[in-house]
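What you see is the complex with one protein chain gone and the rest in place.
Moving on, here comes subunit A:
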Amino acid sequence: MSDDQSFMNYSPDEFESDAEFEYEDDDEVVEVASASQSDDGVVDDDYDDDEGDGEFEEGDYENDNAGDASDFKQEDTLSTKKDLVEYKAHSTKDLVAKLSAQTKNISSVLELTDDNALTLLQFYSWNSERLMEEYMDDPDRVKTAAGVIVDGSTKAGSTFKKYNKGEFMCFICCDEKTQTYQLSCGDEYCLDCYSKYIKDKTSSGKVIKCPNCDVALNSQDLDFIAGEGESFKLIESSIKEYVERHRSYKWCPSVDCPNVVEILNFADIPNIVSENHVPVVTCNHNHQFCVSCSFENHTPVPCGIAKQWVTKCKDDSETANWIMSNTQQCPKCDSSIEKNGGCNHMTCKKCRYEFCWICSQDWTSHGTSYYQCTAFRDNPNDKAKNKEKEELTAKQKLRNLTKNSLKKYLHYYNLYAVHESSTKLDDKRCKFVEEKVRELQETSGISWIEAQFLVESAEALLKARKVLKWSYAFAYYCDRTGLLDIFEEVQAKLAESVENLSKLFEIEDPLEIVRNKLEFLNKSHFLQERQKAMISCTLESIDYGCLSGKD
């Protein structure tokens, strides 16, 4: 087997390709890919056909959310103790290694070269079962479709060629070029066009084929034409494909986070969600997120309500509500008009229609009674007028109703938004303080372990604030009952503790911070207790049917 298969020799720490191509500087044709790679694959007896979804190889993975309550780790307070998500956190590198293992597996079972197995797997979007099934049926058809064989024979190898000026014209750019590349199919193009073509296609994660026919380019071809590492880029794009193919894999939704979480009990997720628990996982970069919503950890709010809230905040429904409660439509052209002062004699800016703000009637019928609408007093017994009046009060009522619901929404939204921005400020502040203390460690010899309290406190603060923030979204969807009063009391206490701890982080002097260690520990411990209380209070409220889910 040729030794330049960078992907197959991959180990997480050194993934640079060690492929080396040689070509001489004269006009001679140089063989690039070796032709005799086939048929030396050894069948691996230990083939494990669980490869694929939901494998459980690394023992009984225990989610650390299950830690006991006295443990100082905060995970347990954020998730409930039953119905946990079982998961494994992966980095992109782990996945590359995993795909490489899968490729090795296929190559040994189907007796192919690793390179060909890789092409086949990419062609089948990493669905090894389908590949195996179809391969067993008709290997030649599968190989031809994926482009690893041409005209029924194994690929003969690719060639890099050099020409003198005027000897070769590339059909893609239709220019005379001196350096070209030719695949076993005989199609030959200049290196520039080839390289541009490959770089265009790498992000697809799919097999890259000859610019004219169905022959596949293997990793040597890719690395030679587009520079070393190009085949690795294709593998990285393949990972995207792989994660999208397998529903039990989820990308971490944090901005620019390259980590993936593999959910081992994927089938249980709907149950967990329907029990109003939030399936929270933590990625390798310590980001917590809900795997059902692919959104930040929104404990204690159940997934459905969280989704409702986020959509509500995002869309413009509230703008519409505002327009409804604060404007009237011009009776003639239906433009929205806000009355920002002046008398009831309105003139529509658009259609110049003159009407009365109170009764929406044509202004001419009002005569000289400029400042008081008399439209109803004129004929109190007139049936038609009475009906109009009823309609009008109904309209008014609706307007007041939307005005009230808008008020309620804005109240909770403001609280929610305040804590969201405070989270960001806290995050900054905590990092700043940690930096200060790190300096202190260097200058005054405080040990790392002694300074850990600060990291823990910061984490506790950020988590508790998130819970607090989401509790406002929860309150918005609750009916006003006695239980809600209790809920709000617990909420107020949590808010108080959050503010208390947040205040401690305002201390500037590092020495002072260290002196306050006990205070930090006490406050964050207290905060955690209150956070727990908040979560259980939320769950209780759900059990008692407080959560109506209505706007």
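Everything below uses one rule, namely that a residue touches a chain if its C-beta (ideal position, glycine included) is under 8 Å from a C-beta of that chain, and two chains touch if they have at least 3 such contacts; residues count from 1.
Just so we're on the same page, contacts and distances are computed from a predicted model.
Per its UniProt record, the hidden chain corresponds to "SUMO-conjugating enzyme UBC9" from the list "RNA polymerase II C-terminal domain phosphatase-like", "Ribosome biogenesis protein ERB1", "DNA-directed RNA polymerases I and III subunit RPAC2" or "SUMO-conjugating enzyme UBC9". The residue touching the chain not shown here, chosen from A:143, A:209 or A:233, is A:209.
Residue in contact with the omitted chain (choice from A:173, A:351 or A:401): A:173. Of A:197, A:289 or A:453, it is A:197 that touches the chain left out of the display. As for the chain not pictured, it touches subunit A at residues 169, 171-175, 187, 189, 193, 196-197, 200, 209-213.
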